[in-house]
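What you see is the complex with one protein chain gone and the rest in place.
Coming up: subunit A.
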């Protein structure tokens, strides 16, 4: 593999880190190191410049006020948009996902987003809180997804993005689809440890970052993550009966 040290930027933990979002960084670092890839995690606060040279960018969820502030600072900084254009993998969660679109709703009004993904978000009729599951877009090759969602927004996808998954339980974007992807950018409402429950999604991002195919990554012993996935899917089945 081309990269020996993977630089992963975690954006704005001071503003957007509500639901254990650091977990995604920990999971990526764990899975990279287990394959002998060194990881240099870089936590970038909202009053710091975003490095252009990183290999992957993560952005988490948060409350309305911090979300609006984060969008404003990201627009001013410009580095995240350039990273997307350069094909760097970006994983955005919840509020961070919404602000990658053209507009989002916070503090009772619409805000301009970064326009990295062709989508827009507004307020839903009720808060979506609970387990979420779905079948990921077949082209991603990651199978079913499982996570936990907690958001008041609804997201409407444009032509230039694909849904991350078709929803089988929970709400996601609108009750039918969940998340979005285009190029190497993925947005999702699965918060916090989404990658802990979806190791194949983590590996897809890692493969993109190191410029390889996920199948080329050495396999890991995923006994515990697989058991967790099984339990969560089973719990949803039990609840549906």
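The working rule: a residue touches a chain if its C-beta (ideal position, glycine included) is under 8 Å from a C-beta of that chain, and two chains touch if they have at least 3 such contacts; residues count from 1.
Operating definition for what follows: contacts and distances are computed from a predicted model.
*Asks:* UniProt names the one chain left off this complex as which of "Putative ATP-dependent transporter SufC", "NitT/TauT family transport system ATP-binding protein", "Cytochrome c oxidase subunit 1" or "Lipid II isoglutaminyl synthase (glutamine-hydrolyzing) subunit MurT"?
*Replies:* In UniProt, the chain that is not shown appears as "Lipid II isoglutaminyl synthase (glutamine-hydrolyzing) subunit MurT".
*Asks:* From the list A:10, A:57, A:148 or A:208, pick the residue that touches the absent chain.
*Replies:* Reading the full complex, the residue touching the unseen chain is A:148.
*Asks:* Please pick, from A:69, A:110, A:140 or A:236, the residue that touches the omitted chain in the full complex.
*Replies:* From the options A:69, A:110, A:140 or A:236, the contact with the absent chain belongs to A:69.
*Asks:* Of A:92, A:167, A:196 or A:210, which one is in contact with the hidden chain?
*Replies:* Of the candidates A:92, A:167, A:196 or A:210, A:196 is in touch with the missing chain.
*Asks:* Give me the subunit A residues in contact with the hidden chain, please.
*Replies:* Given the touch definition above, subunit A has residues 13-15, 17-23, 26-27, 30, 45-47, 63, 65-66, 69, 129-131, 148, 150, 191-193, 196-197, 224-225, 227-228, 231 touching the missing chain.
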